[in-house]
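Here the complex is missing one protein chain, while the rest keep their positions.
Let's look at subunit A:
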Amino acid sequence: MNNPYIILPVIFQLFTAVLLLFFWFRVNAQRLITIICSLISLGIAIWLLKEVYQNGILTMQAGGWKAPFGITFVADVFSATMVLLTAISGMAVAIFSTGSIRNARLKFGYFPILNFLLMGLNGAFLTGDIFNLYVWFEIIIIASFVLITIGGEKAQIEGAIKYVTMNLLASAIFLTAIAILYGMAGSLNMADLSEQVAQIENRGLVNVVAILFLVGFGIKSAIFPLYFWLPASYHTPPPAISAIFGGLLTKVGVYALLRIFTLIFIPDAFLSNLLIVLAAMTILSGGLGAILQVNMRKIFSYLIVCHIGFMIAGLGIYTELALVGAIFYLIHDIIVKTNLFLVSGLIFKLKGTLNIEKLGGIYKKYPKFSLLMAIPLFSLVGIPPLSGFWAKLFLIQGSYLEGQYTLIGFILLGSFLTLWVIAKVWSEVFWKDAVNLPKKINVKYFRELKPLKQWAMVIPIVLLAATSLYIGLAAEHIILLSKQIAAELIDPSAYIEAVLGSKTTMP
């Protein structure tokens, strides 16, 4: 069904960014506008999901040019859910930033760039055109280059070089893949490609292009063996920026993988096996990497890599049940990972370091904070009934039914490694007594901040923790949602029909 207003999440973020540009030097006005606009964009995202859930897949042809010639925007349940998750984490990060980001950074346009980044994310989730997807990816990475270097500390620049290099390489590979695909199929519309690619006889070339897409998105979503840039760069920028990166930027790669490999390239036996092997290795290398680290944000960065593996595993098994697991994990992971980096930001403000060997005594001194921080930490492990548990249940069930017993082993190993790491973090940071805390840090401690800023740092963590609890405790809603998404991914005919119109009416 045609609905021109599904582009609103993208336009509204652009509008917010432009509005913020007018207040370039007035930092407090920017703070206020960002919070208000992020609440409105959350409202828009909820409206979009409700609309799509009730009326089926909605499409919009930009400029009124008919598909497959113009650029199509498609909102199916998957896209709308991702837009909603972006709005939730975007709002949390925006509120957290008002309290934690220094004025020096805000004066270099932190908030407008953050909104450009969110615009890029929403665009990538809503577009139905593969070249347009590339354009949104470019907007995302250009905005993220600014965010990762803003402030210009030495460690930041060092991390940014690795980040920029790998992401530019990924974009180049992605663009090459699009070029070859266009040469083969003569179309860029994803729904049209879905039909065209199935008819191409040169399957060898199709598989090569599929692998190129896998490499391009694989770098962006940090799967084995292309993940090393992520732990090397995500711990360098301020925590609010790491939160939006950790929560959403790798997941947009996973989204693209799920979209491309269910719509255009249906995995054959070789590709399925490849994805499963990659998933297992990603889980293993991320988990083992996390054990060795002592910096809290580096631990979380490795855990991002580890848990990307779960989602890729769901794609590799390629049954509806496994995809339900992958989607559920995606929903749970965006909220939890955003929250974990926010928590690490709060801990840094409390104690002045993120080295878990030096940290300690938080449980004794701040029991309420500790309970709050326990929610994302233990949701990540997947202790029932918290949110990570249900996703893993579906993944394990899905792989059991397909006879992938080795993969079950790796998934359990990954969960076990996560448990070990989180237990270590918990006992080191919260239970043991602090040793060797730094005497003086170059930022203000939490207790020195104004009460308004203190609340601005605590409220988003509470909101995200509440969302995590909702995902875990009201899992039947999320399961229902994930099941519908998985059904639409497995059988894309509704998507194709929504974009191209039914075949019979076409001449």
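The rule we apply is simple: contacts are C-beta pairs under 8 Å (C-beta built on N, C-alpha and C of every residue); 3 or more make two chains touch, one makes a residue touch a chain; residues count from 1.
The criterion applied here is as follows: contacts and distances are computed from a predicted model.
Per the UniProt record, the chain missing from the shown structure is "Multisubunit sodium/proton antiporter, MrpB subunit", taken from the list "Peptide/nickel transport system permease protein", "Multisubunit sodium/proton antiporter, MrpB subunit", "Heme ABC transporter ATP-binding protein" or "Ni/Fe hydrogenase subunit alpha". Remark: the omitted chain is touched by one listed residue; of A:64, A:204, A:403 or A:451 this is A:64. Among A:11, A:29, A:232 or A:281, only A:11 touches the chain that is left out of the view. Take subunit A: the residues that touch the chain left off the picture are 4-5, 7, 11, 14-15, 17-18, 21-22, 24, 60-64, 73.
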